[in-house]
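One protein chain is absent from this view; the other protein chains keep their places.
Chain lettering (A and B) follows the sequence in which the chains are written, and residue indices restart at 1 in each chain.
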Amino acid sequence: MALHQSLDRAPVRQVRKPSSARRSGAVRRREQALGWAMLGPAVLLLILFVVVPALLAFGLAFTNARLLAPYAPSFVGLDNFVRLFQDETFWHSLLNVAYFAVVVVPLQSGVALGMALLINVKVRGVNFFRTLYFLPVVTSMVVVSLLWLFMYRQEGLLNEIIARVTFGLVHGPDWLNNTSTAMPAIILMSVWQAAGFHMIIWLSGLQTIPADLYEAAAIDGVGGWQRFRFITWPSLRPTRNLILVTITIQALSLFTQINVMTQGGPLDSTSTIVFQAVRAGFQQQETSYASAISLVFFVLVLIVSGVQRYLTREKS
Amino acid sequence: MKTALKRVLAASVAAVAIGGSLAACGSGSGSGGSGDGANGTLTLWTHNAGNAAELAADQSLVDAFNASQSKVKIKVQAFPQDSYNNSVVSAAAAHKLPCLVDIDEPNVPNWAWSKYLQPLNLSADLSQNLPSTVGKWNGQTYSVGLYDVALAMFARKSDLQAAGVRVPTAEKPWTKDEFNSALASLKKLGKWDYPLDLGTAGTGEWLPYAYSPLLQSFGGDLINRTDYQTADGALNGDKAVAWAQWFRGLVTQGYMAQKSGQDSTKDFLNGKSAIVYTGSWAADQARKALGDDLVVLPVPNLGAGPKIGGGSWQWGVTTGCQNSQAAMDFLSFMLKPENVAKVASATGTIPATQAAAALMPDYAANGADSVFREFSKSYAVMRPETPAYPFIATEFGKTVQDILSGGDAKSALDKAVKNINDNIKSNNGYKS
Partner (left out) sequence: MATVQLDPTAVARKSATRGLRPGTGIGGWVLRIALAIVFSFPLLFMFVSSLKPDQQIFGDLSSIAAFLPVGHLSLDNYGAVFDRVPAARFLVNSVGVSVVTVVLGVIINSMAAFALSRMRVRGKAVILTLIIATLIVPFETLALPLVWWVNQLPWLQFDGFNLTLTQGWLDTYRVQIVPFIANAFSVYLFHQYFESIPKELDEAARVDGASWFTIYRKVVMPLSGPAVATVAILTFLPAWNSYLWPLMVVQSEELRPVMIGVQYFFQLNVSWGQVMAYTSIITLPVVALFIAFQRAFVNSIASSGVKG
């Protein structure tokens, strides 16, 4: 605990207080104005390109607007939502996304943390490994999905490897065409693709841990696991929350892999909410229905993030 | 510390410089808006980026037209096919469509209903065109194509003989029973994991294009064509269910893969399948590889006669075009027999007119490819001429995939019918 407290910034803030109290109102106003000037561009752009289209989408959800239609859209109340909640595919999508998220969040963050720990050592050659682990991240998901399509075929590389390793005893399934293996296959690929990304975030968290903490621990003869348990893990708290939030949102928004590899099949076993929204919005041109799906999705993510925030709140 | 800042500054200077030079290259290419055609340049969008042969043929027609008069210039903009419809729909939503658009024939009623296409008024005589090369809706013509394609089945004569199977002809196609027993005999030869390749890895428009004719050959259909208001009975009646069960049966009996390879024609030529379901565009390649051993078979008669899909890529003029007359003139120019022949030869497709066919040795009477023209004439069924078609197509596509994956036939079809009927209702019946 003593180690943990040394990370706390509270003393620093106390140093600031007396000096800021001395400031005059004019200085404070100027600081306020300058602060807004520096915030302004980012806030303005976010409003223009996230908030406005989101509001547009919300409004459309209650109409019968179509992208291409000769008639003016009219207000239809909750029709789109009624239709959505009656749609079996929607419930499948919801379950699939939950399945994906529940597996991917711990798996991916765990793998990424392991990788970050493996390369957070000052040993020659570690840069090389870091680069290799990050390779899938710099590769576009479209390209990655195409490559893994190849590997997941019935006579693909993966089954070939399985057969070799088991001396021909096990013949792998047709991964993406089997309702019970399609989602695990997507999960495996997704973790493979994105783990490097979160490895970097873990790493930036690890780098901010003061080295003298470890040195002190080494002198005290603290072992590897305990060092992780009492220094690394508590120090990573902000990083951990960030990773939890980003992996969860990424998992809930699952789309590109599905679009390239399975189109939601076989038998809706890989359908997801965002995929359903894009399919309705683009291929079927049902703008309003797609907007309704998006709205439900936002609410879902809000609930999940709210729960996560509650669970990860400061417990002091 | 200072060096880090310098790096950032240097990077931003470089970025601005690159951005500036890009902007310089990019400006001036921003035409192609709803006001397209106003300044004497008409933009034409095609779906064939990446397909060098077809794009070159289109470009040569455009060049010839530009050289033939001095009033307007046509400018070609090519898009990859998979995303072409998305590009057009986005542009339409933003009122940025060009004068001339390439359009997949079954989408014509939807685009016409949405008022993005205007009726054609051509000096060329369309009565000589194959019926499937003219896109109509509500009694008016909105698009015209230079070619059509026909689906057929390719096999090796030697394989059929080895299996003791009759070689079907246009006059006497296989019946359903003959087709099934042919597959059984081929399977018995043990040469292939799956003797039949219907291209089940296909996505998008391929699914309705390839498989709705099989459904129609069973006597079902995508929608009730009397008034296009409901799919009930057509898509989920007894005949449709029988089709779905037969189709899934091809997978369960081991005649065909639930998901074929990415390139069925190539797999067939490499000896991975005995019969492949493909189109006239692959004929040249197959004939080169197999010579006389290649036989082009008609699709089987599954009960209601052999059927194949009619209608391919065609040309239309948008409503926002500022110089419709020039656009119409260009379409008439394209329809000259020598131009039709040029594009059809480049794409390995069926020329739209007899006059053009006469200029193409393979498609002239008794030419190697004349059989495709015959298939097209006698078997082609147009996809339903309703603005609901794009929706029907995506629903049918998903249903086919569900059926192939072993979903319950009746409930899969019922669900598609419900979704289609809901869609039609929510669009007020797609009345014009």
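Convention: a residue touches a chain if its C-beta (ideal position, glycine included) is under 8 Å from a C-beta of that chain, and two chains touch if they have at least 3 such contacts.
Bear in mind the structure is a predicted one, so any value in this text is a computation, not a measurement.
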**OP:** Please provide the labels of all shown chains that the missing chain touches.
**Re:** A, B
**OP:** Would you mind spotting which of B:G40, B:P80 or B:G271 touches the chain that isn't drawn?
**Re:** B:P80
**OP:** Check each of B:W281, B:Y379 or B:Y430 against the chain that is not shown and name the one that touches it.
**Re:** B:W281
Original post:
Which residue numbers on subunit B touch the omitted chain?
Top reply: 1-5, 7-8, 11-12, 14-16, 18-19, 21-23, 25-27, 29-30, 32-33, 45, 48-52, 77-83, 86-87, 90-91, 93-96, 98, 262-263, 265-266, 270, 281, 285
Subject >> Interface with the unshown chain - residue positions in subunit A >> reply: 7, 9, 12-13, 15-16, 19-20, 28, 31-32, 34-36, 38-39, 41-46, 48-54, 56-57, 60, 67, 114-115, 117-119, 121, 123, 126-127, 129-144, 146-148, 150-151, 155-157, 160, 192, 196-197, 200-201, 204, 207-212, 218-219, 221-225, 227, 238-239, 242, 245-246, 249, 253, 255, 274, 277-278, 281-282, 287, 290-291, 293-294, 297-298, 301-302, 305
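Assume only the chains that are shown with their structure count from here on.
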Original post:
From the C-alpha centre of subunit A to that of subunit B, how far is it in Å?
Top reply: 38
Subject >> Of subunit B, residues touching subunit A in the complex >> reply: 86, 89, 92-93, 110-111, 113-116, 203, 258-259, 390-391, 394, 398, 401-402, 404-407, 415, 422-423, 426-428, 432
Original post:
Which residues, counting only subunit A, touch subunit B once they are in their complex?
Top reply: 64, 66-71, 76, 79, 83, 88, 174, 176-177, 179, 263-268, 279, 282-286
